[in-house]
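A single protein chain has been omitted from the complex, and every remaining protein chain is retained in its original position.
Naming follows writing order (A and B), and every chain is counted from residue 1.
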Amino acid sequence: MTPASKSRILGMTARGATTAAAILIVAALLPLGLSSYQVGLATEILIFGILAMSIDILAGFAGRTSLGHGAIFGVSTYVVVYMTSQAEMSPWLALLLGIAAATVVAAVFALLAVRTSGVYFLLLTLALGMIIWGVCLRWTQVTGGENGMRGDVRPAILVGQSAFYWAVLACAAVVSYAMWRFVCSPFGLTLRGIRDSESRMRSLGYNVPLHLFIGFSVSGVFAGIAGALYAMFNNFVSPSTVALAQSVEGVLMMIAGGVGTLFGAFVGAAAIIVLENIVSSYTQRWLMVLGITFVLIMIFAPEGIIGKLRAIFSRKAKAP
Amino acid sequence: MSLFQLLNGLTFAALLFVVASGFTLIFGLLRIVNLAHGALYLFGGYIGFSIAVKTGSFIVGGIGAMAAIAAIGFVLDQGLLRFVRGNELRQVLLTLGVAFFLNDLALVIWGGDSFTVPIPEFLRGGVRVFGTFYPKYRLFVLVMGILVFIGLWVLLNHTRLGALIRAGVDDAEMVEASGVNIRRVFLFTFLFGSALAGLAGLMGGAFLSLYPSADAEILTFSLAVVIIGGRGSLVGVAVGSLLVGLLNTLGQVMFPELAYFVIFGPMAVLLAFRPLGLFGRAT
């Protein structure tokens, strides 16, 4: 055992663990200083942060950017709302079913998509997402079609805005930890190897498609968790939850935070949700502002907010 | 399927072909998945509509739409995309940002009402095609689609520029190494592809009408066309358009519940076996 690994807490370095604990405590204290609407926004940021992180597992660590994760996320939302409102199932069981459904969908997507890479992967996942959207839109008897479904999904103890926020925060903490362990595991390292050079990994004897398949499915589990939480957050679902825009939003959050930074996803989610909300309260032209922001991010800060900050700090550190 | 429905499918396919051929040229040569292509279509439609209403001429509207969209394409390529060359993901997302912007700009300029481009007198009304009454304008769209196909075929296969484009699709570095200024070819292709989107906007605007979100719909169809046909292949885009156009009609007639599934289902299956599409080639 090396000295470095001795001081590790749950696999984290002492400094990492302290930072994580500090962030968690600050986040947990937020509802005390925010209005209930702002707590709602914070909740949404956490939920979409999880979604963006699940995309980052593939994009940042396996080099495959998915435009179908909004659909995977939304399938979970649909199943949870359906199970609680139409099938009158307990919310907890519904949550599990929702996550399971998302995982199955992700696995099917993965089966079809693992052979492709680059732009083709992007397009294929986009197309698969469109199918899900089409089904949700047209299978009116089950999904409620365009109008979607409403219900009281949240269990009684989580009805309060702050209580729900804390629950989501706890969930986000656990999920982030799990994802971090996942990408740091030998399996995660293999994914990175595939990202950097697929042919080399193949010649080293790794089963590349199998690794990607598992990576995609695991990412689907996390997207499903985010989707299930979203069902509880909104008590409502409609085709716009599974639409392409949802996937795009997730990817943008991931990129705004920084590809491959994992936790940057929360920063990206916060940036975009806050931007959407603040800008839209000042101007009707928020869509235009959003568009310009994306363009600027792509041109000037493609490494994302976290990546940019890192670059700036390391430059400062080097300066005399 | 009756002749009538067949014509419906074919005319829709012809429009899709004009939109998607621009898309696939850009995708094939520049490796840019231009998600603003739908917005260019809509913008072209609106501009063409405004010009056609002002001047009373459909043709002037068409020329205006093509020129204006080529100009927007120029700004997009030279002003924005040049900063993110070589990074596929950044390009894709950048064009998406541009799409948002153009979309909202169109809403500011033209409001949200749906407009229909006025059709010239001689294309109004219908004719009998083998005993079926059919609108002349839609047949005109079909003819236009075929003309654009022929034009592109000649351009790609019988001109030096076309040869460069084709060679560039296969291996851009090779072409550059042989002393050709490939950037100029790239730029031309981008402008030309954009102009085709503008033209399609005007053509489509006359029978599918123009309204917010029309861009996303046409983009979805074009993506399906290009995914099925394969990157950068003219024949691929023609076959893809026909498949999507006919499947769309067939789906609406026979499986109305599954309207989207009929297009995207076969596409997903196809991709699983031929990830590069029917006519796409690995590079």
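As a convention for this text, a residue touches a chain if its C-beta (ideal position, glycine included) is under 8 Å from a C-beta of that chain, and two chains touch if they have at least 3 such contacts.
Throughout what follows, contacts and distances are computed from a predicted model.
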Options "Ribosome-dependent ATPase", "Cytochrome c oxidase subunit 1", "2-oxoglutarate oxidoreductase" or "Aliphatic amidase expression-regulating protein": UniProt name of the undisplayed chain: "Aliphatic amidase expression-regulating protein"
Sole residue of B:21, B:34, B:50 or B:249 that reaches the chain not shown, by the stated touch rule: B:249
Omitted-chain contact residue, chosen from B:57, B:87 or B:116: B:116
Identified contact with the non-displayed chain, of B:5, B:57 or B:87: B:5
In chain A, positions touching the absent partner: 33-38, 40, 44, 137-138, 140-141, 145-148, 150, 234-236, 238, 240-241, 277-278, 280-282, 284, 286-287
Footprint left on chain B by the chain that the document does not show: 2, 4-5, 8-9, 11-12, 104, 107, 111-116, 124-126, 133-135, 137-138, 207-209, 211-214, 217-218, 221, 248-249, 252-253, 256, 259-260
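Convention: only the chains that are shown with their structure count from here on.
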Inter-chain centre distance, chain A versus chain B - centres from mean C-alpha coordinates, in Å: 33
List of chain A residues in touch with chain B within their complex: 59, 65, 111-112, 115-116, 118-120, 122-124, 126-128, 130-131, 133-135, 137-139, 244, 248, 251-252, 255, 285, 287-288, 290-295, 297-299, 302
Residues of chain B touching chain A in the complex: 31, 33, 80, 83-84, 87-94, 96-105, 108, 216, 220, 223-224, 226-227, 257-261, 264-265, 267-268, 271-272, 275-276
